[in-house]
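Here we show just some of the chains, and they stay where they sit in the whole.
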Amino acid sequence: MNRLLITGAAGSLGRLLRERLAGYASVLRLSDIADLGQAGPGEELVPCDLAEAAAVDSLVEGCDGIVHLGGVSVENTFENILQSNFRGTYNLFDAARRHGAPRILFASSNHAIGFHRREDRLDGGSRQKPDSLYGLSKAYGENLGSYYFDKFGLENVAVRIGSCYPEPKDRRMLATWLSPDDFVRLVKRVFEATRVGHTVLYGASANREQWWDNGHAAFLGWVPQDSSEQFRAKVEAAHPRQDPDDPAVRFQGGSFAAAGHFED
Amino acid sequence: MNRLLITGAAGSLGRLLRERLAGYASVLRLSDIADLGQAGPGEELVPCDLAEAAAVDSLVEGCDGIVHLGGVSVENTFENILQSNFRGTYNLFDAARRHGAPRILFASSNHAIGFHRREDRLDGGSRQKPDSLYGLSKAYGENLGSYYFDKFGLENVAVRIGSCYPEPKDRRMLATWLSPDDFVRLVKRVFEATRVGHTVLYGASANREQWWDNGHAAFLGWVPQDSSEQFRAKVEAAHPRQDPDDPAVRFQGGSFAAAGHFED
Amino acid sequence: MNRLLITGAAGSLGRLLRERLAGYASVLRLSDIADLGQAGPGEELVPCDLAEAAAVDSLVEGCDGIVHLGGVSVENTFENILQSNFRGTYNLFDAARRHGAPRILFASSNHAIGFHRREDRLDGGSRQKPDSLYGLSKAYGENLGSYYFDKFGLENVAVRIGSCYPEPKDRRMLATWLSPDDFVRLVKRVFEATRVGHTVLYGASANREQWWDNGHAAFLGWVPQDSSEQFRAKVEAAHPRQDPDDPAVRFQGGSFAAAGHFED
Amino acid sequence: MNRLLITGAAGSLGRLLRERLAGYASVLRLSDIADLGQAGPGEELVPCDLAEAAAVDSLVEGCDGIVHLGGVSVENTFENILQSNFRGTYNLFDAARRHGAPRILFASSNHAIGFHRREDRLDGGSRQKPDSLYGLSKAYGENLGSYYFDKFGLENVAVRIGSCYPEPKDRRMLATWLSPDDFVRLVKRVFEATRVGHTVLYGASANREQWWDNGHAAFLGWVPQDSSEQFRAKVEAAHPRQDPDDPAVRFQGGSFAAAGHFED
């Protein structure tokens, strides 16, 4: 690949990919509204507010692939989410339409389906059930991908990321953990697979506790290799057992589902 | 019912309900950004831009039920849809949350599922597949209803309206036609049913050609009574046979699915 | 048919069938633990405690068909339900096995599935979800029918009766009402159909509000003719609107699902 | 329509359509290997052995639509079925491919699914389960339609005809009967519908006993109007009750499923 764009490159997922995808494309174009530091070898830094259509248009031009991590990544005010996620993701997809339709990996979230219950096994046919305004914006991003593929043939993959951290930080993440290595493997498969169409899948490692079935996306050839199991003892020691009736336990979205209306 | 709010009351569906729901509630509060004419008996006219949160808050206060028809109702620029539909529908639901959670009927559209093929029988489990930016905003509105019900218990029904006109205007509408009478019957059922939860259903009359199965919503007790069949001869005489391979025929969204990018 | 046995013939459903099935078989053998009054023409009265195996054996001998209404018909102590419904229904099926395997219609109940939510459309594949000890005994009776058919070829139909009364008595029954005429039609179809195998279906008339889909049993040829709609105005006038969040509204079993532990 | 071809026009279904479709197209081209009598007004008689590719090519040329009834219509030797049905139906579809891809209605049969059990409700997703060599050839014809549509865009509808006679002739036909009028209505819908794609549906009237669900094909707009119920008393009087365990009762294919190997 000649040039791969990563939006939200200053965030935690962005920094992770910046490091691990070094050298993966001839040029890594990194963008964020926050400071990106110094450009390393093979890096292009392009500061950009995703809410600015013209800026996004320039950002996307010349790219062969896009990993779209940018935007608000937790619950926030509707206004902030509207600008960064609703408007920003539209700007990105529409710029891609105008510039050769590079394949897009969209960082969706488990919060797009967070009001499903823990006992519900989800798969490719499970409906969206957002648990927050943030989750609503991710569900919208998935639908945007559906639309741009159906109408313009722009291939894209939306990944409902569980919890991508170096290690699981609480008991819930024993189920939802996506190891950085597995995430990197997934990113590569998305750009290397012969065809991806419009695919929505779940981003979790091969943990012992499983809520999601990616069978419908097995054609992509992504097989997670890691498991949260190695961290179980540590996590369980640090975090007391939870009440099974706590809404943060009953629903897949955890604390997002349990929270009330977001207050500034 | 004491006070029923109808947004978008100056539009074609709004005028239809204004006339036919006269007397259905003690007060009919009618709102639009366009001119609403003179208030009739039992009517309250409240001009409002749905994109203005404070105005919407006042609009919703004191209402026992809401029929939300307002916003952009065909394909348009992203900016217009963002303001009227994304922002406007959020404003409405969130105001309802603050004001006693009156039941809401949301006018969704077949364009939320318009990229399904004509041969695909849809039902309550069929996924969204928007055919336009407009359709995307309707899919979002349905998800907003899912979220507000799951988190706040705000009951709402999203109706994927086919084509609600006095009579079908082309061959496609022989399948998608929703008679005004059937629509009015549906509106009443939504407010009279003991419980509606969050329900998404299809708005079409008992036409001979059927694309959609509302079995999952049979608990509501809405049974359409009309059929487009009485207009078949007239419609077929006025409109030539279509090419079965035309995208406007292959996809349920018709011309919306077939259109390219919206140009101002 | 030569001899048709009706158990529970002194109960309300039993009296209904006694009257309406007069003449349907050469002999109507009526049984109950309660008083059955005087035998009419073509009637045989056989008092019987269903918990007595030997008595049930005699009761069943010589019958060509059985309508099993007997046993406890509302929530009760476990002990009473154990004797009348668990033991009694076993006695009946096992006696039928020994005596030529006459076809059995078993009066199951919506309480076998009463913890499904009102918004859930049930069909032939929906799982049992009992709302009471009574409902548990009905779920057991259905499984008994499954077992006796699979192992011994004894054909039987379990009817998950909604509310079989001359007219609906509250708002819930507008959905669950089974008219006496429709019930009688169903009984006849069960004994006249060429083959019934082991079939579980729902007993409700063609009401406007529908919770249950009998498509899987359409091969039986039972098509309900009546509707609760004629009683709507009367029922709604007599019974105030219900809180949509009341457990008796949220769950199909109504007050059975909402009740706590049964106390003598 | 200018010219409609009917193959198998000398058979019972063929004669029925010949009479009832008179005037439906400018020219009715009738073909059979058996004698077709005299050409009536608007009729073209084209004797043809379907196993002869060149003859079939000429037969199909110039036609705007085809109703393919030709071939062996009951169980027979493999050799006869191979020539008339396997080879013949291929010849017909392939000629249509070469001559402008006129829409085809293929007379499939319930015997393509005859080994499903009577208690199994079939729909558009039910798999083929042939009960005879004849049924195998019909399953093949359906697959031929799938192939010619997927590869060449040749639209076609396969109708799994139950029992198309002036009236039902035995108890099984109370469920499987397709009235001649309903069949004619279906033929017309197939040629008048805007799009048919490749559709397989069941050909039965609105009988009280129903084995098949055509919901997936509701987009075609065919709604059967007749019912076998008017003939029930007569049929039941003439035909004794059947043993529910008889293979001809247990399987939908009736006597075809129950029969052993066909012997000349």
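Labels A, B, C and D are assigned to the chains in the order they are written; within every chain, residues are numbered from 1.
Quick note on the criterion: contacts are C-beta pairs under 8 Å (C-beta built on N, C-alpha and C of every residue); 3 or more make two chains touch, one makes a residue touch a chain.
In this text, all values refer to a predicted model and were calculated from it rather than measured experimentally.
K.L.:
For this file, in which 4 copies are placed, how many copies does the full complex count?
P.N.:
6
Note that only the chains that are shown with their structure count from here on.
K.L.:
Since chain B and chain D are copies of the same chain sequence, what is the angle of the rotation superposing the Cα atoms of one on the other, rounded to the nearest 5°?
P.N.:
When the C-alpha atoms are superposed, chain B turns by 120 degrees onto chain D.
K.L.:
Calculate how many whole Å lie between the centre of chain A and the centre of chain B, each centre taken as the average of the chain's C-alpha atoms.
P.N.:
Computed from C-alpha means, the inter-chain centre distance equals 32 Å.
K.L.:
Nearest whole angstrom, what separates the Cα centre of chain C from the Cα centre of chain D?
P.N.:
Chain centroid spacing, chain C to chain D, equals 41 Å.
K.L.:
Go ahead and note the Å separation of the Cα centroids belonging to chain A and chain C.
P.N.:
Here the centre of chain C sits 52 Å away from the centre of chain A.
K.L.:
Viewed as a graph of touching chains, is the assembly arranged as a line, ring, star, complete set, or other?
P.N.:
Contact pattern: none of line, ring, star or complete.
K.L.:
With touch defined as at the top, which chains are paired up in contact here?
P.N.:
Here the touching pairs of chains are A-B, B-C, B-D, C-D.
K.L.:
Within the complex, which stretch of chain D touches chain C?
P.N.:
Touching chain C from chain D are residues 117-119, 121, 171-172, 174-175, 207-211, 213, 241-242, 244-245, 249-250.
K.L.:
Can you name the residues of chain A that touch chain B in the complex?
P.N.:
The touching residues are 78, 82, 86-87, 90, 94, 97, 115, 125, 127-133, 135-136, 139-140, 143-144, 146-147, 150-152, 257, 260-261.
K.L.:
Hey, which residues of chain D end up touching chain B in the complex?
P.N.:
Per the stated touch rule, the residues are 124, 153, 155, 193-197, 199, 215-216, 218-221, 223.
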